[in-house]
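One structure, as structure tokens, below. Some questions next.
The complex appears here without one of its protein chains, the remainder shown in place.
A and B are the chain letters, set down in written order, and residue numbers restart from 1 in every chain.
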Amino acid sequence: MTPPLEKEALVRAAVGEPGSTRRTLGRRVRSTATAYGFLGPTIALVLTFFVVPGILLLILSFTDLASVNFGDPWNFVGFANFERLFTDRFFPKILRNTVFYVFTTLILFNLGLALVLALVTTNIPRRSGFFFRLVWLLPRLTPSVVYILMWKRIAQAEPFGIYNQLVPEFLGASGGNLFLGGSPWTFVILTNGFIGASFGMIIFTSALLSIPEDLLTAAKVDGASTWRIIRDIKLPLIKWPLLFIATYQTLSLLTSFEYILLLTEGGPGLFTTEVWALTAYKRAFASYAGNSQWAFGATWAIVLVTVALMFAVVYVKLFKFKELIQEPRIDNL
Amino acid sequence: MTTTEIAPPIRPVGPLPKTREKMGRRFAYGFLILSIVPILIGYSWLVIATFSFRTEGLLPRNAEGGIGGFTLRNWDFVTDAAIWNAMLNSLLIAVAMVIGVGVASAAGGYALSRFKFAGRKAFLTGTLVLHAFKAEMLLIAIFFVLRSLGDIPIIGGFIGFNTVGGVALVMIALELPLGIWLMKGFFDNLPWDMERAALIDGASRFRVWWQIMLPQVRPGLAALSLFTFIAGWNAYLVPFTFTVGSKVANMPVFLNQLISDTAPTNWNQVAAVGMFQMVPLIIFFIFTQELLLNIYAGGSKGT
Partner (left out) sequence: MRVELDNLSKSWDGVVGADRITLDIADGDLVAFLGPSGCGKTTTLLMVAGIYKPTGGTISFDGRVVNEVAPKDRGIGMVFQSYALYPHMTVFGNISYPLRIQKVNKGEIRERVQRVADMMGIGDLLDRNIAQLSGGQQQRVSLGRALVKEPQLLLFDEPLSNLDARLRLSMRGEIKRLQDGLGITSIYVTHDQVEAMTMADKIAVMSKGVLQAYDVPEDLYDRPKTLFVAGFVGNPPMNFFDVEIMRTDGDFRAKSGAIDLVLPADRAEKAAAAKGKVIMGIRPEDVDLVDDSAPAGEGLTLTGEITVVEPLGREDLLGVGINGVDMHVLVDKARGVRVGDSVDFVFNTSRVQFFDPETELSFLWA
């Protein structure tokens, strides 16, 4: 009855009975089919709006498709679009704009201000901290068109602009007459920063609040100042959220252009605040002399897609992917 | 510094000396209040402008240039059929998104969380990649996909280019990775024993999902619905790109047309339309504050 006790029992993996595999194959196919049934709507949507467009975008970038030759069969032009892209007169400017915009906004707002806001709102009484974070969430909840409308009004020249009315009054004339047309970058970065900061703020806050209270008490007992507690304890403990926000937001800033489109459309003038993603969009949809250059827009976009995919890989790594996957604990019979 | 006529009682080891702490507090509040000034100013202008003849900065002016000029004239648009059409379109997009994202995420998230199947790992990785990926870059190609969808007989007229259905479909797809990831997280937290019990009680996997598991994730589904509703209600870029003309325009597109079509822009009327558009958002904001803060952190679950 009792099997003999064998020390190597654990080492030897139990092997299935011969013949049992064939019968289970049908079962496994059926259980996989059930899972795919649940995933059906998702698969259909992802195929239609991510996979197919992704492939299409790549193909488009090798054609010369535009609204002028829309009815014709697609004409493949090899790498002509890419050549045109990299030799474009405004290519260096757009590249510079993109890098400047992404990193300035990221460092000043999406990471910097976000971190400061999280640190400060967690250092005051809970209700007050909650209130300030909530107010900071407002821009994110506001429709982009309305949000930009407010900023346009803030940034208008005298006598309508709010900035130009308030600043001379309270800070003296020195800050006067800063307006959208005059300093477009300031407002592009401010509008995006005020949206971007709140995401990091929320994430950092929850990370900070999850630091065990005992740890902070211990540091205070040891006589550490607020600054030292932040530097020596809090910051090292939220290293992962910081990295996560840095990648996630870099990608966001790189690829989103909705607020710039609404605020300046890349202007004023030629390509003043035009970033890469906006160029792709404008080439394809905002017609130049009545011609939408879909293929050329796709070429700008596919370069960005490639960069974005590389970021996404880093992001997946940062997510500690393995820990997120728990083995299902029900086998399908 | 402080007077020390009375010997201070021996304090238990605690926070910093009172004065420095107070200064720190003041500094903190000062900084926070300063930081939200632009936000408050923006909204203040919106409210003031809505009810004013015109504004200079934050000051309402009447026709003669003096302070004042209170008027309801800016709200005349509520009798305009076009805005109700835009509102209906916005509502259709938002509701379609709540249903579409809700159903697809609740089903897909359950499968990813709870099923063993070939390709599960690839699916999970893919979801996460799409979650980080921004689909705005694919809009050019999606344009062609939508045109093709429009060629499908019968249903094509509802889901193709320049239809509310088409816009809703694209928006659903864009929000789906986040939705699936969120729902997977909620399902991950449910006890396995409950599901096992239901299987032993005789339920099929579909019935377990529908009757046993879904009721447990209702709070998560509610949060996701709120999030997608707001995303749909506020949607600008996708409707703007894939619709032509005012018949299929939603509220943000309508508003933007109002800003650019009328020259010079009637800022006060535009403000009123913007305000009008924010009514449901303000209601959500007042009643679901905690939930809002939580769901906007939701995308980062697991870090």
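As a working rule, a residue touches a chain if its C-beta (ideal position, glycine included) is under 8 Å from a C-beta of that chain, and two chains touch if they have at least 3 such contacts.
Note that the coordinates shown come from a computational prediction; the quantities given were computed from them, not determined experimentally.
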Original post:
So which of B:Gly65, B:Pro191 or B:Gly245 would be touching the chain we can't see?
Top reply: B:Pro191
Original post:
Touching the left-out chain: which of B:Ala82, B:Ile212 or B:Leu226?
Top reply: B:Ile212
**OP:** Quick one: say which of B:Ala82, B:Leu199, B:Ala222 or B:Leu291 touches the chain that got left out.
**Re:** B:Leu199
Subject >> For chain B, residues in touch with the removed chain >> reply: 191, 193-194, 196-204, 207, 212, 215-216
Original post:
Which chain A residues would touch the chain omitted from the figure, given the whole complex?
Top reply: 1-6, 9-10, 12-17, 20, 23-24, 27, 327, 329-333
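Everything that follows uses one rule, which is that only the chains that are shown with their structure count from here on.
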Original post:
Which integer distance in Å separates the CA centroid of chain A from that of chain B?
Top reply: 15
**OP:** Name, in rising order, each residue of chain A that touches chain B in their complex.
**Re:** 28, 31-32, 34-36, 38-42, 45-46, 48-50, 52-54, 56-57, 60, 113, 116-117, 120-121, 123-124, 128, 130, 132-147, 149-151, 153-154, 159-162, 164-166, 190, 194, 198-199, 202-203, 206, 220-221, 225-226, 240-241, 244, 247-248, 251-252, 255-258, 261-262, 277, 280-281, 284-285, 294, 297-298, 301, 304-305, 308-309, 311-313, 315-316, 318-321, 323-332
Original post:
Which of the residues in chain B come into contact with chain A in the complex?
Top reply: 13-16, 24-25, 28-29, 31-32, 35-36, 38-43, 45-46, 49, 55-59, 100, 103-105, 107-108, 110-121, 123-126, 128-130, 132-145, 149, 169-170, 172-174, 176, 180, 188, 192, 195-196, 199, 205-206, 209, 230, 233-234, 236-237, 241, 251-252, 255-256, 259, 267, 270-271, 274, 277-278, 281, 284-285, 289, 292-293, 296-297, 300, 302-303
